[in-house]
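What follows is a set of notes on a single structure, which appears directly below.
Every protein chain except one is present and positioned as in the full complex.
Labels for the chains are A and B, by order of writing; each one numbers its residues from 1.
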Amino acid sequence: MSARTTAEASGTSGGEGLARAFYRFRQNPLSLVGLVLVALLLFLAIFGPLVAPYPEHLAGEVSVLDRFKPPSAAFWFGTNEVGQDILSMVVAGAQVSLLSAMGVIVIATLIGTLIGLAAGYFGTWIDEVLMRFTDLILTLPALILAMAIAAGLGPSIVNMVIALALAWWPGFARLVRGEVIGLKEEQFVVAARAQGAGAGRIIFRHILPNVTSPIIVKMSLDVGFAILAVASLGFIGIGVRPPTPEWGVMLSVSRSNLPHFWWTAIFPGMAIFVAVLAFNLFGEGLRQALDPRARR
Amino acid sequence: MSILVVEDLVKHYTVRRGWFGGAAETVRAVDGVSFVIDSGECLGIVGESGSGKTTLTRAILGLERPTAGRIVFEGEDIHALSPKALRAQRARIQMVFQDPHASLNPRMSVRDIVAEPMEVHRDVLGLSGRQMTDRVAELLELVRMERGHLTRYPHEFSGGQRQRIGIARALACNPRLVVLDEPTSALDVSVQAQVLALLIGLQDQLGLTFLFISHDLAVVRYICHRAALIYRGKLVEDGPVDQIFDAPRTDYAKTLLAAMPDPDPGKSPFWGPAAQGKIQPDSEKGAP
Partner (left out) sequence: MALLDIKGLRLAMTSFDGETEVLKGIDLTIPQGAIAGVVGETGSGKSLTGLSVSRLVPTPPGRYLGGRILFDGHDMLAASEEEMRALRGTRISMIFQDPTTNLNPAFRISTQMVDAALAVASRDPDILSLPATARRRQKRAVARQLAIEMLGRVGIVDPAQRIDAYPHQFSGGMRQRVLIAMALIGRPKLLIADEPTTALDVSVQAQVLALIHSFVVDRGLTVMFITHNLGVVAQICNEVAVMRQGEIVEAGPVAKVLTSPAHAYTRALMASVPTREMKRGDLSFSVDPVEAAV
């Protein structure tokens, strides 16, 4: 009997589970494009200042003689109105954009997950109160809300991140609440209740581990949009301020140089576009890999 | 000696119909059911969908508060217990679920799944982590699985093996009563035969009491000592299985028995000697 039972279980381990997930991930070649781009962006975010061709430009050591140089072998992306190398700025901007966007999403996920878990699990008036509050935040345009909060807190990168996170969590709360309501009726949750397990145990041991996949998928999709939001705030001058190299700020400054010095706008704009696209493709790939409902 | 007494159990639900929450309607899911389970026996509860057997089970497990009536387990009315006493009580009534795929948390290892009731009732049992692991290994052997399966995850097992894991979990706290909710209906017949044999063996070996919920009469006859048929929330007929199968008293029991598909082709109502239109495709009756 025991010999049989061993033969039956198709020996799979945690490592193989990952391999399976990656197999589903790479079913769509665009996911791989997303993965490569996201890896590149993360690399730039960490090592950006080190790989920038003119790190001294970032510190303000510039030559006015180099101002408004078009793209060339020396300055691949050209230079701006004070002679800074735009490639170096774009590379350095990855750090600000990515870190602040990821900060926004991490904080929003924490708030949203806690609220969603509580609302979904306890139901009744707790759900009612929490979700009406969530809807209220959701009805306010996120950017306007973030602008108001950022204006109130004063201009700084940290305050901008907090402001965006406070406007961003409702999506996570709704996602988590929906998942929890479904999971609450799952037999293994009923089984735990029947054994006498308390709310904390059920929420954190049975429910939360089963909502991590959709949360991770939404996080990676949302980082792209958060990059856009950070750039937007920078563009209108509420978030990151010049001279910090940030893509939105660079776009904003370049407005006065258009259309003649087009390269001052095109390259930061492309950076934003590529970053948003990268996280979207990557997030969709993760959904394929992790979300059982997306599978065939 | 009776272990569980269900007295006049009633559970009504109020369902609102219509857009404006008007016309409330009462659904009598369980409508005055009484029965007794003796220590060491296996009582089958047989009913079709909508008969109320699920509600009945949930009430016995203390997951649902009855509208009226009492459920007395080992001399105590379980719905009159303090929350703390009810929690302790739950160690003594355990359940095995129908769907072996849905009833095990996919993110937990076999060790953690089977140890969970011991963790929940740690205050009563007082087992250390290592003692629990040893106990889980023992339980796995009891349900004829390998100790080595401790570290694996549910998706690595077949349906029959998962159901064995579910049974091991139900036995972890040495329960007095095990409620089995259609434990084999999702399994292949050959696996069902194994699981039924395992259950009978465990019952005899450990002196367990079973409440076996099923819609499959043949399975009930095979494993149960007594059976109770419920239909639309009411208990229609109960008694020893031999009596129900060999001399059914009510029309409902006779209808159910007649509808049982017999694996003997000689008894086919369509092709066998008994053919010539015994069962007509008579239409559904009543309102939608």
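Just so we're on the same page, contacts are C-beta pairs under 8 Å (C-beta built on N, C-alpha and C of every residue); 3 or more make two chains touch, one makes a residue touch a chain.
Here the structure is a predicted model, which means the values were calculated and not measured.
Asks: Pick out which of B:Gln131, B:Asn174 or B:Thr255 touches the chain that's been left out of the picture.
Replies: B:Thr255
Asks: Of the listed residues B:Val191, B:Leu211 or B:Ala228, which contacts the missing chain in the full complex?
Replies: B:Val191
Asks: Provide the residue numbers of subunit B that touch the chain removed from this figure.
Replies: Interface with the chain not displayed, on the subunit B side: 48-49, 158-161, 188-194, 196-197, 200, 215-219, 221-225, 241, 245, 255-271, 279-285, 288.
One rule holds for everything that comes next: only the chains that are shown with their structure count from here on.
Asks: Can you list the subunit B residues touching subunit A in their complex?
Replies: 61-63, 86-91, 93-95, 97-99, 102-108, 116-117, 119-121, 144-146, 148-149, 152-153, 155-158, 161, 169
Asks: For a test of understanding, state which residues of subunit A touch subunit B in their complex under the given definition.
Replies: The contact residues of subunit A facing subunit B are 1-2, 5-6, 8-12, 186-188, 190-198, 201, 205-206, 209-210.
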